[in-house]
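Note that one protein chain of the assembly has been removed; the remaining protein chains are unaltered in position.
So that you can tell them apart, the chains are marked A, B and C in the order they are listed, and the count of residues begins at 1 in each.
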Amino acid sequence: MSLIDDFLARWREYRAPGYYEEFDYHWTMTVDLDRCTGCEACVTACQAENNTPIVGEEAIARGRHMQWMRIERYWEGEYPDVKLRAIPMFCQHCDAAPCETVCPVSATYHNQDGLNAQIYNRCIGTRSCAVYCPYEVRYFNYNNHHWDAPLEQQLNPDVSVREKGVMEKCTFCIQRIRQAKDAAKDDGRRRVQDGEVQPACVQTCPTEALVFGDRKDPESGVSQMLGNERAYTVLEELNTDPSVVYLKKVEADA
Amino acid sequence: MRRHEDIKFADVNNDIVRSLVETGPRYYVTLAIAVLITIACFFFPWFYQLYYGIGAAGMNHPTVWGTYLASFIFWIGLSHSGTLLSCVLHITNSEWRKAMYRSAEAMTLFSLMVAAMMVMVHVGRPWFIHWALPYPNQMELWPNFRSPLMFDVMAITTYLTGSSIFIYMGSIPDFAAVRDRTTGWRHHMYVLLSLGWRGTDTEWHRLGWAYTFLAVLIIPLAVSVHSIVSWDFAMSIVPSLHQTIFAPYFVVGAIYSGTAGIVTVMFVLRKYMNFEHYITKVHFDNLGKLLLALSLIWTYINVVEVFTGWYSNDSAELESLRYKLFGFYAPLYWEMILFCAVAPLLLISKRFRTSFVPMLILSIAINIGMYTERFLIVGTSLSRQYLPDSWGVYVPSLVEISILVGSIAMFCTLFLIFVKIFPSVSIYEVKETLPAPDEGKTQWQEATH
Amino acid sequence: MARSNALGLFGGPKAALAAAGKLRGEGFESLDLISPIPLHGVEEVLGKKKSAIKRFTFFGAILGGLGGFTLAAGTAVLYLHPTGGRPIITFPPFLIITYEMTILLGILATVLGFLISARLPVFRERIYVPESAVDKFAVNVACDAEADFKRATEILREAGAEEVTEIAPGGGQ
Partner (left out) sequence: MPNVDRRHFLKLVGAGGVGAGAGFMLSESRKHPVEHLVPYPVPPEEFSPGIATWYNSVCSMCSAGCGISVRTREGRAKKIEGNPAHPVSQGRLCALGQSGLQALYNPDRIAGPLVRAGRRGELEFDPTTWEESLAELANQLELMRTAGRGGGVALLSGGVRGHLASLLELFMGWLGSDRLLHYDFNHPATLYAANERFFGESELPYYDIENSRYVLSFGADFIGHWLSPVHHGLGFGRSRQARDGIRGRFVQIEPRMSLTGAAADEWIAASPGTEGILALGIARRIVDQGGYQGEDLDAWQAALDAYAPESVAEQTGVAADTVARLADSFAETQPGLAIGGGATGNHSNGVDALVAVNALNHLVGNIGVEGGVIFNPPPAFGPTASRQASLARMLELAEDARAGRIELLIVSNANPVFNLPEAAGFAEALAEIPQIVSLSSFLDETTAQADLILPSNTYLESWGDDTPAPGVGFRVGAVSQPVVEPLYDTRATGDIVLELAHRMGLDLAFPWPNMEEYLKYSWREVWSSGTPDPAIPDFDTFWTSVVRAGVWGDDTRAPSGEFAPGANVVEGIGVAAPEFAGAEGEYPFALHPYLSNALHDGRGANLPWMQELPDALTGVVYGTWVEVNPVTAEQLGVQEGDVVAIESPAGSIEAPVLVYPAIMPGVVAMPIGQGHEQYGRYAHEHGVNPINVLAAQTEPDTGALAWAATRVRLVPTGGREDLVKVSGEARELGREIVQIAAVGAGAGAGGAANARLNSIPITVVNT
């Protein structure tokens, strides 16, 4: 009867929501909006790290910018009581990601690190993931991109350059996570320690508004940030369970 | 001009075989034009787009879907009346179906083919489109059956298979009839197509059963196909797309535009294939009634959509609605309302329903309106989503417009080829509506005179 | 002459049906009606026909349903790709695949059933009159002996056949 038991055990496993009972890591980013100034150092850091193309004025005018992260700006009030609120927006690596289910060819899925992974090679360019993403953080290669020589010498060899017809997005700098994991393994450690890996945006943030780490480690910086009473997620009502947690901006008259 | 009841069995064979065999220069000119437009407006821009990337179209960051997908829904929708209506009428044993169902089914088939082409045009890397099929491979990966797009793949494959089989099954006796009257390559072709059909009582019996089963299977299939197409949108959480009403909305819209499409095709066949005595005012009258009913249901669902959107008082829903009704694309919205909700009210008049040219104009207007509807679903909803910072406007490019025109030409090309291979009016079913050589009038004739 | 067929051509379905009924009454078992349209009332004359098509359809659909779910669930299990926080085996989407596959295999099985039960396709020459695809109704009787053939010919002529031909077994006209 072990066959049946085995079948039932597997059935239960495969019927469990989320499938992974336990992620190996649960990479999480927190964004303290009270620290964020919207200076966009992160945007350039991301562009440099991830080989995001330079698209040109015309493409941007047609709404085809490719930077994987952006600062959204929202004005509140009218002159003179006017405020500008900025919020960095990048892939939220949702645990219940709408984009993942819609891909017909499994080009996007959830990996063991709790990351929303995008397989460029597998993508056939239906763009439905971009439609399903409520955060609008998936960017499509409408054409092949070109780097005027010798700008291409800057390209990061750890990250591929994407061809036309492929969707791309923030990866939480998965190449850095990989390297940190390899380094940990080389050191004979089982796990990556807090602070050993930072995506390019987090690394560069001059106001230290971004914090990155493993949520499963209760001692990590992000775990402490998650306990903050200001923590919230954007578009929480959509129940996407993002891995990017924002800390509310503090305003004197709020 | 002969009256319907004067037609003899032999005349039917003669007329229809003539429509297949006798081809005038006008046909060749039309076919040549259609093929040329298909190549120039569809394939040439498409190849350019393959070379350049989807950027040849006007899609952009918030609006990643555009006219290609709108065309896809449109063609799928147009496919909906043919086989579905044919099945429903077959099961309910409607006599008036018999003269028109073949071409209606052909419309289904060809719009599905064009829709499949639109998928190829739509995706970023069509050269990998086969990855959406489960076939043995070395990539250690099969498609994702949780995806609404995979539902589409399955549904459209099934629907295309089902429709092809249905139209073919219904044509076997006719192929046999044509086989006997043709020579040369045509004869050989029809020998193969007719499968050696003789018309024995056993064959007729088996065909009758199989045909009915197919009809029973295809009705729920057709309903599911457009429901599934609607779920491509409704399964997302885009404001104004994430709606439970979308499946019936799409199905009704599909049948609506498909029925209008049948009217157009009927008009053309009647006029240019000399089928005046087979396709009559009765057909237009009945189709007109159907159109009227569908237009009212369609209008109702549209009103419900606006009402629920407004009643939700949700910022995202409201903005989406406002943008659709009064935004950049508002003229298109009101054009759609005019063509699909207001103009069809003319169908209340029997005189209108039985006038051929006004019906043609109305049917084309309805399909323009329905195309607009599909365009607005894609264009306005994606432009106004949750994060206002990511709002944008999408304007189709010349390549897209050209491909749309080309896809219509492609449909026409396929249809033109069809009318020379398939008897576009069913020989044996038309005969069923005629008095048998040793009988009086049929029931149907009595009812209509 | 061991065996031959008598084929009578009629101008209308009523006469043809009447002839067939009479032949049957005379004990001719091997009767075929060849007509340009499906004839109503054949069953009253020649008895009820049974066909296995519905079984094909039914089992095809069942097979399709099982196969559809197996395809979806099997793919999910073999190529583990967690998506959207859902379980590996998720019912709502897989039921849609099941539904489509049910119909697809139902349709294909129906076609198969039709071909098998109607014994099609056949590409060799068989007893056939092309007029029967236009406006003539033919009754084909297989006769074992010369006497039977004569009798059949007689009946056919009596029923109003416009023409009766003798057809050698296994051949055309």
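Here is the rule we go by: a contact is a pair of C-beta atoms (placed from the backbone, for glycine too) under 8 Å apart; a residue touches a chain by one contact, two chains touch by 3 or more.
What you are looking at is a predicted structure, and each value in this text was computed from that prediction instead of being measured.
Visitor: Considering all chains of the complex, which shown ones does the missing chain contact?
Guide: A, B
Visitor: In terms of residues, what is the contact footprint of the unshown chain on chain B?
Guide: Counting only chain B, the missing chain is touched by 62, 315-316, 319, 386-392.
Visitor: Given the full complex, what residues of chain A touch the hidden partner chain?
Guide: Counting only chain A, the missing chain is touched by 30, 32-41, 43-45, 47-49, 54-55, 57, 60-61, 65, 67, 70-80, 82-87, 148-157, 173, 176, 179-180, 182-183, 194-200, 203-209, 211, 219-221, 224-225, 228-232, 234-235, 246-252, 254.
Basically, only the chains that are shown with their structure count from here on.
Visitor: Viewed as a graph of touching chains, is the assembly arranged as a line, ring, star, complete set, or other?
Guide: If you draw each chain as a dot and join those that touch, every dot ends up joined to every other.
Visitor: Measuring centre to centre, with centres taken as mean CA positions, what chain is farthest from chain A?
Guide: C
Visitor: Ranked by contacting C-beta pairs, which pair of chains comes out on top?
Guide: Chains joined by the most C-beta contact pairs: B-C.
Visitor: If you average the CA atoms of chain B and of chain C, how far apart do the two points sit, in angstrom?
Guide: Result: the chain centres lie 30 Å from each other.
Visitor: From the C-alpha centre of chain A to that of chain B, how far is it in Å?
Guide: A distance of 42 Å separates the two centres.
Visitor: Residues of chain A that contact two or more other chains, please.
Guide: Where chain A meets two or more other chains at a single residue, that happens at 98, 101, 103, 106.
Visitor: At least two partner chains per residue is the criterion; list those residues in chain C.
Guide: Residues 76, 79, 81, 83-84, 86, 93.
Visitor: Within the complex, which stretch of chain A touches chain C?
Guide: Against chain C, chain A makes touches at 10-11, 13-20, 94-101, 103, 106, 108-110, 241.
Visitor: Can you tell me which positions in chain C touch chain B when the two form their complex?
Guide: 11-15, 32-39, 42, 46, 49, 51, 53-54, 57, 61, 71-72, 75-76, 78-79, 81, 83-84, 86, 90, 93-94, 96-97, 99-101, 103-104, 106-108, 110-111, 113-115, 117-118, 120-124, 126-128, 130, 132-135
Visitor: Could you pull out which chain C residues touch chain A in their complex?
Guide: For this pair, the touching residues of chain C are 76-77, 79-89, 93.
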